[in-house]
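Left out: one protein chain. Kept in place: all the others.
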Amino acid sequence: MKHFFSISDVDNLQGIVAEAIDLKKNIAQFSELGKGKTIGLIFFNSSLRTRLSTQKAALNFGMSVIVMNVGSDGWKLEMEDGAIMNGDAAEHIKDAARVMGAYCDIIAVRSFAELKNRDKDYAEDVLKSFMKYAGVPVINLESSTLHPLQSLADLITIEEYKKVKRPKVVLTWAPHPKALPQAVPNSFAQWMKNADVDFVIACPKGYELAPEFMEGVALTHNQDEAFEGADFIYAKNWSSYQMYGQIVSTDLAWTVSAEKMALTNNAKFMHCLPVRRNVVVTDEVLDADYSIIIPEAKNRVTSAQVVLKRILTAMQ
Amino acid sequence: MKHFFSISDVDNLQGIVAEAIDLKKNIAQFSELGKGKTIGLIFFNSSLRTRLSTQKAALNFGMSVIVMNVGSDGWKLEMEDGAIMNGDAAEHIKDAARVMGAYCDIIAVRSFAELKNRDKDYAEDVLKSFMKYAGVPVINLESSTLHPLQSLADLITIEEYKKVKRPKVVLTWAPHPKALPQAVPNSFAQWMKNADVDFVIACPKGYELAPEFMEGVALTHNQDEAFEGADFIYAKNWSSYQMYGQIVSTDLAWTVSAEKMALTNNAKFMHCLPVRRNVVVTDEVLDADYSIIIPEAKNRVTSAQVVLKRILTAMQ
Partner (left out) sequence: MKHFFSISDVDNLQGIVAEAIDLKKNIAQFSELGKGKTIGLIFFNSSLRTRLSTQKAALNFGMSVIVMNVGSDGWKLEMEDGAIMNGDAAEHIKDAARVMGAYCDIIAVRSFAELKNRDKDYAEDVLKSFMKYAGVPVINLESSTLHPLQSLADLITIEEYKKVKRPKVVLTWAPHPKALPQAVPNSFAQWMKNADVDFVIACPKGYELAPEFMEGVALTHNQDEAFEGADFIYAKNWSSYQMYGQIVSTDLAWTVSAEKMALTNNAKFMHCLPVRRNVVVTDEVLDADYSIIIPEAKNRVTSAQVVLKRILTAMQ
């Protein structure tokens, strides 16, 4: 594996999930795999799970970790090629990326969508610039439109908790007071489409994902219908792709409740966290036995581990 | 030792002080004690001594350290059970704590009093939530009402510098331009009451600590009287408990000066730092030979070390 930007960097989905689960048990064997190597974690945005789990995964391989909060620790970066840089940005991303790549063996980057300009967000300039200029492997810690370490962790969790060979997995939109990026649902759709699951997206009208992510996916605007027979309910809010970055609905009828969960086939409940309790989903669901949000969060270490292992191995 | 939240987590005060002093000399023997283990330092507030000394102590045991500044690195946490989270807070503390506990072997947390609602501060919701939900040992890096790593460091320092078996120790209030929490004086009182010292608190009227901390403690509103015969002067500002969070006095007559120190039995001067020079205490005192503020600060590594040692040993 050279970079880990999206599912396209994984040749065999079944293989990486199996390897990840295996690695969990045998991580102690690899405590020297990254020895003498440094990973730079570059955050353009806040992070808790990603920050801690990626560090933990790197430390498990004996790597050194350097964390850089761009903005608070550094300065604003220019993204545009050919810009006359007489404004706020003190450094061009191409220079920053080349320098970070010169100091680190692997670079991992978080950079959220701004939700102002759809074309700009979907161009994925920040991550693509890092991949183009850093000269070292780049890991996506959630970009404008994708969050593959989350999706891989989700798939690992589904593999661990599924009771049937081909479970029904429902991604349901849920209400939220703020406009959020589409990275998690986009990525989840991309991975589920390619996994051995029956995948359905339930959302209000106007919340369909970008065509490239909806293609070939079952869609319904009826949440109850989607929940019937489901083995996994994956709740998440996102803002509209069509009315880009807008909140089109705040309908609390979409909040995931115990009554809704009762429609399913004893489904497990999943969410990537952080979660707005009693808005996205009720306390009753989050704190129920069928809620697997904590094992899911723990698998963020697992997904980071298997990705780092593949990258470190390819570097040898 | 499971958690280190307060003095109640220490079964034998003499024992832990002796162990701490012994550990200072033999720390090299324990350089592998925490190998493969990760401590997460979670800061809801600024920190210098605590940040550096706790990291240093953990590194001395070969542990990995992950530092997280909530607020600047992360987001606002919801504290209330059952809250409908449609406001500022992006994550409930119970979820954040469970996730942090999933990634770290030990969690250490700093969370100051807000000084707005006394009951809320004294309920110690943040630390108690971490202890309830994290699923791993939790260390108090200064909570709303307690700062036990400081008090333990103070007691170690007194043990090292005392010239008589049972020294007279005076905690004196001193003026300060800002309203400060009661954590340091509360904790100091709690530890001194249980130590082999004659303990006196001197403060202006209206600055008495909460009843649970004053109980059984000699109190005077006459600073000069308190200083007579003292072996240790411990200066600190705090805001009022009665008029909760208010500045009731700014009387500069309470500033600790060389003239005041002359009333004592050649007392050593102590302060937990940071200290407002020439407001809380004069330069002359802070820079005198009898000022032991730097050895006291160094003992913050010592107290963190012995606490980590006990927790790591209990985990084995």
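Every chain is named by a letter (A and B) in the order it is written, and numbering of its residues begins at 1.
Here is the rule we use: a residue touches a chain if its C-beta (ideal position, glycine included) is under 8 Å from a C-beta of that chain, and two chains touch if they have at least 3 such contacts.
Since we're looking at a predicted model, the values are computed, not measured.
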| item | value |
| --- | --- |
| Contact partner of the left-out chain, one of A:N26, A:N86, A:N222 or A:Q316 | A:N86 |
| Contact partner of the left-out chain, one of B:K24, B:R51 or B:K193 | B:R51 |
| Sole contact to the chain not displayed, among A:A96, A:V126, A:C272 or A:V307 | A:A96 |
| Absent chain, residues of chain B that touch it | 31, 43, 46-49, 51-53, 55-56, 59, 69, 72, 177, 273-279, 283, 286, 293-294, 297-298, 301 |
| Contact footprint on chain A, counting only the chain that is left out | 36, 38, 40, 64, 66, 68, 72-75, 78, 82-87, 90-92, 95-96, 98-100, 102-104 |
